[in-house]
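Dropping the structure in here first, questions after.
For this depiction, one protein chain was excluded, whereas all remaining protein chains were kept in their positions.
Right, chain A next:
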Amino acid sequence: MPAVHGGERRWEAEAAPGMAAARPLALLVLLVLGPGGWGFADPPRDSLREELVITPLPSGDVAATFQFRTRWDSELQREGVSHYRLFPKALGQLISKYSLRELHLSFTQGFWRTRYWGPPFLQAPSDTDHYFLRYAVLPREVVCTENLTPWKKLLPCSSKAGLSVLLKADRLFHTSYHSQAVHIRPVCRNAHCTSISWELRQTLSVVFDAFITGQGKKDWSLFRMFSRTLTEPCPLASESRVYVDITSYNQDNETLEVNPLPTTTYQDVILGTRKTYAVYDLHDTAIINNSRNLNLQLKWKKPPENEAPPVPFLHAQRYVSGYGLQKGELSTLLYNTHPYRAFPVLLLDTVPWYLRLYVHTLTITSKGKENKPSYIHYQPAQDRLQPHLLEMLIQLPANSVTKVSIQFERALLKWTEYTPDPNHGFYVSPSVLSALVPSMVAAKPVDWEESPLFNSLFPVSDGSNYFVRLYTEPLLVNLPTPDFSMPYNVICLTCTVVAVCYGSFYNLLTRTFRIEEPSTGGLAKRLANLIRRARGVPPL
């Protein structure tokens, strides 16, 4: 059965009561606020940073990633009067009413093709402690403008100024990949984590099909992609920047050209490779004032050679196999393409209860040999209550393909539990891969408040690894589907059988039977007698 690359919507919420987990945070002590009430006006207790990263992908497509980060130095979970400025009231109320520890909600349309596009830029932040975690995925739902509008309303500048003017729904949904998300989490205000702030990150990433939008060329401009240009920074944002990935620009001066020329560049190790970005700061008046608007353009001077894109170290594939409607097999292929380093992967699978997993058939093989996971956590499903939860820590040998497969049996649902179009099939949510992938270049630990937002998404624990979270394809499984007119047919048939039996039984019991004397008449007999008389034979 083919994997479905269609609509996919993820929904994650974490509610972890108790202390905030200490996170790998800035080494520098951030601006530590005084205890307040010192007689002078408080410094702004919330701040907004916005950022757009444009990355040409190896396949020729263009990925644009927006991030809007609101940080609020407030104890939201305290009860009482609440006053909001940049932080949206609706989300703040949610946190204080339900004592949320973290919330990650993402709406995704399309599938991130890790094999061709490289590791995804935006992942959920690293928090593998899922003990109090609520995690759910709705693969069936379709993401639409009606999801984008409320998301835009959460932005302080709405879509009137700053980077958010580019968010035009008809362009954003005309893409190969669209993912919008809301991440709320507490962050430490200082190195000792004595007080916390709340961080809201609104992220949106889209992948434009460069060949369609650019009429066969790989050149792009902001106007061609979004049909808008940047005119002014959001006055509320303390930082408003556009980063353009020009990594190959540095190696060979002749391949591409960005217009206007960047005033500064930024270099860092991103996802294990060294990257160079052109930086455009919207608060820098020179950038916009020249032409009243900023229309970034990138032109390839030489058509880039059709070299095979570099394969990422970790990517995965998932499919359902088997025939018939009774049994099947779920297989996940995990690729480690690193030439000499093995690394562990945490695989999290939630399978709906109507696929009854046979755990004894769980096999993990790499390079033809059995691979024993160092950690397995399995929580069996309960019918109609909770899905299967399977979590494994698997060591992936260098340059190998690891196959994780498990057999299942399809359950019969109650007839009211089927969806309106049951023959479409039932979705199985993607599995989640979290891994520390060895990086090509050693990276330095970053200061969260100072470095660009896209960099602070994936904390670097030590320089030789970087964190990646991948999602596989959602699967579509056919369940045995009954004929839905069947109950009525059964009723009709049974009633008819009962009625027929009853009818003959009734006749048998109530009719009176009497022996009929043979009567003396009959047309045939009279005719026969007439003939007989004519022949002179005595009548019958």
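The criterion applied here is as follows: a contact is a pair of C-beta atoms (placed from the backbone, for glycine too) under 8 Å apart; a residue touches a chain by one contact, two chains touch by 3 or more; residues count from 1.
What we mean here is this: contacts and distances are computed from a predicted model.
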Quiz item: The chain that is not shown, which UniProt protein name from "COP9 signalosome complex subunit 3", "Cell cycle control protein 50A", "GPI transamidase component PIG-S isoform X2" or "Interleukin-6 receptor subunit beta" does it carry?
Solution: "GPI transamidase component PIG-S isoform X2"
Exercise. Out of A:143, A:182 or A:236, point to the residue that touches the absent chain in the complete complex.
Key: A:236
Self-check item: Option from A:52, A:161, A:200 or A:381 whose C-beta touches the chain left out
Solution: A:161
Quiz prompt | chain A residues touching the omitted chain (full complex) | solution = 81-86, 88-91, 93-94, 96-97, 153, 156-158, 160-161, 232, 235-236, 488, 491-492, 495-496, 498-500, 502-503, 506-507, 509-515
